[in-house]
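See structure below.
Note that one protein chain is taken out, while the other chains of the complex remain in position.
Every chain is named by a letter (A and B) in the order it is written, and numbering of its residues begins at 1.
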Amino acid sequence: MFLQLKNINFKYDGNHQYVLKDFHLQAAKGEIVSILGLSGSGKSTVIRLIAGLEVPAGGTIEINGRLVAGPDSFVPPEKRKVGMVFQDYALFPHLSVYENIAFGLSHLSKAELSARVNSLLELINMSEYGSRYPYQLSGGQQQRVAVARALAPKPDLLLMDEPFSNIDCELKQKMRGEIREILKSESATCLFVTHDKADLEDLSDRSITIEPN
Amino acid sequence: MKKFWLLTLSLFLLSTVLLTGCGGGTPAPAATKPSVEAKEVNIYTSRHYPGIDDAIYKSFTDKTGIKVNVIKASGEELLQRIKTEGASSKADIYLTADAGNLYLAKQAGVLQPFTSPALTKNIPADFIDTDKMWVGLTMRARVLVYAKDRVKPDDLSTYEDLTQPKWKGKIVTRSSNNIYNQSMLAAFIAMNGETQAKEWAKGITANFARQPEGGDRDQAKAVAAGKADVAIMNSYYLGQMLSSKDPLEVKAAESLGVFFPNQNTTGTHVNIGGAGIVKSAKNVDNAVKLLEYLSDIEAQQKFAEASTEYPVNPAVEPSALLKKWGTFRKQNINLSKLGEHNRRAVQIFNEVGWK
Partner (left out) sequence: MTKLIRGFNETNIWNLLAFLIVAATVIPVANLALGVLPGENENWRHIREYLLKDYVVNTLILFGFSGLFASLIGVSLAYLVTVFDFPGRRFFQWALILPLSVPAYIAAYTYSGMLGYTGIITRALSGLFGRDISIDIMSVPGAIFIFTFFLFPYVYIISRAFLAKYTASLIESAIMLGKNYTQIFFQVILPVSRGVIASGSALILMEVANDYGVASYFGIDTFSIAIFKVWFGMGDVGAAAHLSLYALAFIVFIILAEKAIRGQKRFAIATTKVRLLTPHRLRGAKAAIAAGYSMLVWSLGFFIPFLQLVAWSALTYEEVLDQSFLQATVNTVFAAAFCASLIVCCAAIITNSARISRSRLVRTAGKLTAVGYSAPGAVIAIGVLILFIWLNAMTELFWSYSLITSIYMLLFAYLVRFMAVGCNSLENGFEKIGKTYFEASRTLGFGVTRTFFKVDFKMLLPSMIGAFSLIFVDMVKELPLTLILRPFNFNTLATKVYEYAHDERVHHSAPVALIIIAICSISVYSLSKLDKE
């Protein structure tokens, strides 16, 4: 299994109730899994745990055979090679669209970098917007940039928290197709949260539902 | 890696403990220094007459080639600094505007005895500590300042008289936090005993025109404003007001008279500005030289003129203004008593509710 969560327990600081109790999840390499569940059931929390933004209170997380969270070890997010699209996008306000997408690509040469960024801008249909700043974009445009930014470093594992919620149907369909192609061609694993049946059918290989604890 | 945290924590604790230990005890003595004196002398001073003192130090340097280094703060703060610094202190002279502080310094064991023929010649024995730990340099009187239009000098007689019911709501003076009042009450304790002193403080408190506030100058203004008839304050503040650039202030000061109380009994309360040589001083000879200079005619004259205090050197005349106010008989007590009874004085003030 490429991704494996075992017996995960988790609660937020200051809350008494566990959000996740004895939670299990696995995904094979190259698999695209969608996560469903009621609002507040803990979907975002699962994603954040996998990314390394939260520390589990118990249980283990393995990515690609490596233990990234367990009783005595914790791998920080920047060493996990995961990409993440945040529910609230989190585009850096002081960087342009181009610079936001290029942010995780500092290991590339200038030419490689611009080729990569431009192809991603094309993917999200925003080639003309490279020099704009996030506050000059609409909600859906920001979301697209966030997806491109997460895809840019070619992560082994892509995590997306409601990545298409603000994008119109037509464009959504196109992006889904292209993202699926990219993921498959790089045999990257992907977990994404959604409320949309169409997302589920078009993009994912399999879906799981999180029951509220 | 819990070890890492343990290490950090223990480092922190260790340093705290070390520091605490050092705070509680006396610091280790400084390594012995070569005994050659530098051409300098270091003063911790609470005198705050910027123009005058600096000028006097400068002419001392011009004469002797000895550089004068100065730190100014309040007398209490500087004494605490010297005490804390202990043997590593760089201070040579502790100069302050109150005998009480000099006594406290002596009690704390941070001063050393010193003398020289010039000092004994310049300074009357009254103004030299019994153990030669400090000398007085200037003298000030705590007098009664009254409103000329409402009070006749004949109505005034003694500090004690101010506790009479006829002065109810007519007296102002500053807060008991101030060392001037503390030393005054300490003098009464020394001369009249604790019970009488407390009675006096109680009587004055009962006659206050208002709760104590502000400095000595503010008391004079309150009298000028008609809020009170008599202020107990140091004379030189009135002198400063008279030479103010603000015509209103001069006018206010001119409506006030100065009265030296207790002339027929115990004498007017006086206090001194004076200096001691710090025990750990590295430049003792230079320090003595500076004190000799400060008590000599030239410097005493400057003190007298500029700060409207009384010179201690009998060879020097007080300023014209002070002479106009006339001569007076001063309290005849050893000034060390002011410090000796300081703590009790503070307690009495609190007990009688003199804010």
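Methods note: contacts are C-beta pairs under 8 Å (C-beta built on N, C-alpha and C of every residue); 3 or more make two chains touch, one makes a residue touch a chain.
In this text, all values refer to a predicted model and were calculated from it rather than measured experimentally.
**Student:** Using the document's definition of touch, tell me which of B:249, B:296 or B:340 contacts the absent chain.
**Tutor:** For the chain that is not drawn, the touching residue is B:249.
**Student:** Tell me which residue among B:71, B:206, B:284 or B:321 touches the hidden chain in the full complex.
**Tutor:** Considering all chains, including the one not shown, the answer is B:71.
**Student:** Mind listing the chain B residues that contact the chain we can't see here?
**Tutor:** Chain B touches the chain not shown through residues 1, 4-5, 8, 12, 15-16, 18-20, 22-24, 27-28, 30-31, 42, 48-51, 69-74, 76-81, 84-86, 88, 90, 104, 108, 174-175, 177, 179, 182, 210-218, 221-222, 224-227, 237, 240, 244-246, 248-249, 251-252, 342-343, 346-347, 350-351, 353, 355.
**Student:** Please output the residues of chain A touching the missing chain, sorted low to high.
**Tutor:** Output for chain A: 13-14, 51-53, 55, 57, 72-74, 76-78, 80-84, 86, 88-94, 103-104, 134-135, 142, 149-150, 152-153, 159.
Assume only the chains that are shown with their structure count from here on.
**Student:** Taking the mean of the C-alpha atoms as each chain's centre, how many Å separate chain A from chain B?
**Tutor:** 74
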